[in-house]
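Quick notes on the structure that follows.
A single protein chain has been omitted; all remaining protein chains appear in their positions.
Just so it is clear, A and B label the chains in written order, and each chain counts residues from 1 on its own.
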Amino acid sequence: MSLGQTFLGWPVLRQLTGTDPSGRGPAAQSARTAGLRARTETADRVVDSICPYCAVGCGQKVYVKDERVTQIEGDPNSPISRGRLCPKGSASEQLVNSPRRTTTVRYRRPYGTEWEDLDLETATDMIADRIVQTRERTWQDIDAQGHPLRRTLGIASLGGATLDNEENYLIKKLFTALGAVQIENQARI
Amino acid sequence: MPSLGASFGRGGATTFLQDLQNSDCIVIQGSNMAECHPVGFQWVMEAKRRGARVIHIDPRFTRTSAVADQHVPIRAGSDIAFLGGIVNHILANDAYFEEYVRAYTNATFLVRDDFQDAEELDGLFSGYDEASASYDQTSWRYAGGEQDAGAAASNKGFAHGEAHGSGGPTIDPRGIQTDPTMQHPRCVLQVLKRHYARYTPRVVAEVCGVPVEDFRQVCEAVVANSGRERTTCWVYSVGWTQHSTAIQYIRGSAIIQLLLGNMGRPGGGILALRGHASIQGSTDIPTLFNLLPGYLPMPEAVGHETFDDYLAGIRDPHQKGFWGNAHAYVISLMRAWYGDAATEDSNWGLDLVPRISGDHGTYQTVLDMLDDKVEGYFLLGQNPAVGSAHGRLQRLGMAHLRWLVVRDLNLIESATFWKDGPEIETGELEPTNIPTEVFFLPAASHVEKSGTFTQTQRLLQWHHKAVDPPGDCQSDLDFFYLLGQKLKARYAGSTDPKDRPVQAVTWHYENDDDGEIGDAVLREISGSGSDGLVSGYLDLKADGSTSCGCWIYSGVYADGVNQSARRKPGQEQDWVAKEWGWAWPYNRRQLYNRASADPDGKPWSERKAYMQWDGEHWVGPDNVDFVKDRPPSYRAEEGATGPAAINGDDPFVMQADGKGWLFAPSGLVDGPLPTHYEPAESPVDNALYGQQGNPTREVFLRKENPMQPSGSEPGADVFPYVFTTYRLTEHHTAGGMSRWLPYLSELQPEFFCEVSPAHAKERGLEHLGWATIVTARTAIEARVLVTERVRPLQVAGRTIHQVGLPYHWGVGSDAVVSGDAANDLLGLALDPNVHIQESKVAACDIRPGRRPRGTALLRLVEEYRSRAGITVETGQQRLTPKGTAP
Partner (left out) sequence: MTTNPAVDAGWADPPPRKGFFTDTSVCIGCKACEVACKEWNAVPDDGMNFLGSSYDNSGELGGSTWRHVKFIEQPPVDLGMPSTTLPGSEGTKTDFRWLMSSDVCKHCTHAACLDVCPTGALFRTEFGTVVVQEDVCNGCGYCVPACPFGVIDKRIGEGVKNEGLAQKCTLCYDRLQDGLTPACAKACPTESIQFGDLDELRERAAQRVDQLHGAGVPQARLYGEDPDDGVGGLGAFFLLLDEPEVYGLPPDPVVTTRDLPRMWKRAGLAAATLLAGAIAVFGAGS
């Protein structure tokens, strides 16, 4: 880059030589500003999603760059939401990328005073073991009159409103097979 | 849900958001739609642009009221009196849509002559049994024919009502006596007239605090905007569902909408706004104790020993409509779950299913935790320490568990109660005394997994996975699939009969192209037969040759296509947009839309044309919610049952009699007609009846659940104010998805209470200062927002002040913002049909200043209880003793 080229880029020179003598328009525009583009346009992919907050079910477009979500906004194609989002829906990117999100397993032992680290596989095995033990201890085969119960009242579950249907399906299917009946949901609340 | 089910045959919203634009009048009651469903609210604004009148009936002036044409402030907990008043107005002025009512409702049907109305029994219907606080519903049945003789069981305790999510209540429709002139004193229309005759504008004013003129305006608006040429829509949400009489609130609107002929028609209907992403889905494919997928009831310990017993309990063999095929749905579900182990010999797999024997709902379960009956608890994206009624009970219950698994995005208060919950501060709990082993497993967010949500209009929409979840984060789908595999492995060699269902349960799902199993699960839900995937529930067989995980979702994978993932742009479709997602049942968007045409199949008017009979088929912008090629003139043969028995003018195809129910002869445990009762905790006596509260509400007489005296009972004046809980646009339920986000937290950073200027003056509360709100359960503190939006009401000759409490905050240390939880104030009193708590109204005291800390807090609450003379029995008597009422 020659000295002349550099100099010609100077705002003040552009101001005097260009169409912008007052120096408020193109002459004042920095190279960075001139290069600004919507980051959604350079996403590696755009994925169709649905807002996880309320029951309107607004369409969302999820923009991904380098395997990271860079923007979530309304899907104009949705005949229900027509591209719009409320403040919660608009905050979806922060929900996903929140630095406050806990992304590792936390474990609190009985009577413990602090969280501890635990490997995910180990945690899942421990939970499976707890289920087996609790079923053994709390199984009810029949009631006092001999009616069949085939259940445990020792295991309960309460699900939220952002579970997918497929998730609720497996939850209900598995717990029912285990004989657990106190399987509940926000829908009751 | 059971309310809509008992009225129309299905529990889902009858219409869809976009159809609001066709309304001439929209009544929003029990919903703060602009704040809680802002993007859906665009369709209300669209209707308004087209000249529709928008009415908001709500205790508070909210952001919905701000853009409504009329806001009607109402005392929380008094809506049935208001709705009954409208019914009375319609009937007294002969303003009902006569041709619609005669053809499509049960108005002409006669009720048994031993039926006694609440008007005759001072607030009770015939059949009340004091010992069990429940009704024998036999006398509520229709007169005549077979079913007259049949005894109806009292369904109390099992939440049977919810089983009408898709399939109306059981009755035998044969030989019902009718009077087409609707003059017979026992015909439903006349029963209705008598029941509501005393719900006059003056009574409405006295009970609800609504001036006569305001009430008259509402009545006139809904009548003027209904009929052949015009339609009115009713919109409700959890402002109605969280009451001890919740189901009857919804029934009130159902009666009005049937009388005015607004059901099944464009711009009409009842839009049930579910609160969250997949609330509708989580009842359709329930994680609820009393239901199997598709609103099939869980089998009970007594009376459901065999498949035939079970079937007899859930449907009448003579009933009309598509619920008549319930056996095919059950058998197909069992085939999906247990494969070849579900044979006729194993009662089609029901032998592998656990039995329920009463209320196993979430509140009963928490009490069972306190009694050390529950060892392990899974919280899957749910924060009961903040979001459930009586938060203290929730936390104390969890402190009794052996183990707790919390799966969430953030370290919610239900995961940290052992460390920094309110009971740690009061000294009631100490970490070193809490035995609960806590596993916090981080969850995947909605963009880190694929699957369907079912939104408020029964629409399944597939969301695609965009990125992998970070760290240990995992979807609940993957977690439970893996857990299931581990458990199957552990039980593989067992010979214990109790482990047989785990061995038999089908548990193999192939990965799709994205490496996800959701697609395979959805295929199982949609169902298949020997020829591959089924196209809908009409294909399901009762011989074991088909399998289907959820019959009402059957067809979501029709033609091998994930119909829920369809995203044909709205701009490229007509306004009904049938090719966006998939709605149950059979991708029908407006339910009962046969009723959009007159009995002859012609539109009621050009302006309100929707579906019509073209001589061979039902045609129109929607899929008809009817037998596609059944002409209006069709009359079923004698003895026909199920779908074959649906007449050409029976628009309510899931109902046993094909009609919309003004009067519910079956299906609801607290009465065939909505009747005004006071909330479980109320500062006033019931002005209409000696019976104070819902005589069948579910109560819990335990020292941990103290309830307050009401009305003229001694001590009621200790808690003189009404409070109501609600949410704000800026937050999400118990805060797990909003209080951790700075962008949402900064918009509503602190817990506050809303009070009127007059109330603030009376109690010495200062704007932006602190207030302490006290109930028999606890005391909490909130910043004070003095606002004219909250208005004192004149009720029963006195001024009633109402306190508004948003419930998003909780006590913990991980969120961006925290605060006391409004739900901690609530006691447990439940609707008897569905066991949902009364959290929209209770009574409290409010005083200036912050609450005491430590044990001083406990002393303050104890002092209040003692001043009000509260014992375990206080406020828990369901039948009001004679002579105590005015």
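Following the convention adopted for this analysis, a residue touches a chain if its C-beta (ideal position, glycine included) is under 8 Å from a C-beta of that chain, and two chains touch if they have at least 3 such contacts.
Owing to the predicted nature of the structure, the values given are computational and were not obtained by experimental measurement.
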Among the chains presented, those that the missing one touches: A, B
Residue touching the undisplayed chain, where the options are B:R607, B:R702, B:R763 or B:R789: B:R789
Candidates B:A583, B:A597 or B:L744 - the one touching the absent chain: B:L744
Contacting the left-out chain in the complete assembly, out of A:G59, A:P87 or A:G160: A:P87
Selected residue (touches chain absent from view) among B:M45, B:L370 or B:A609: B:M45
Touch criterion as defined above, residue of B:E681, B:E730, B:E781 or B:D831 at the omitted chain: B:E730
Chain B residues that touch the omitted chain in the full complex: 34-35, 38-39, 41-42, 45, 48, 51, 53, 61, 63-71, 217, 728-730, 742-750, 752, 767-768, 783-785, 787-789, 816-817
Absent-chain interface as seen on chain A, which is shown: 2-5, 7-8, 11-13, 16-30, 32-33, 36-41, 71-74, 83-91, 93-94
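In this text, only the chains that are shown with their structure count from here on.
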Inter-chain centre distance, chain A versus chain B - centres from mean C-alpha coordinates, in Å: 27
Residue ranges of chain A touching chain B (in the complex, touch as defined): 45, 47-60, 62, 64, 67-69, 72, 75-82, 84-89, 91-92, 94-96, 98, 100-115, 118, 120, 123-128, 130-132, 134-135, 137-139, 141, 143, 145, 147-174, 176-189
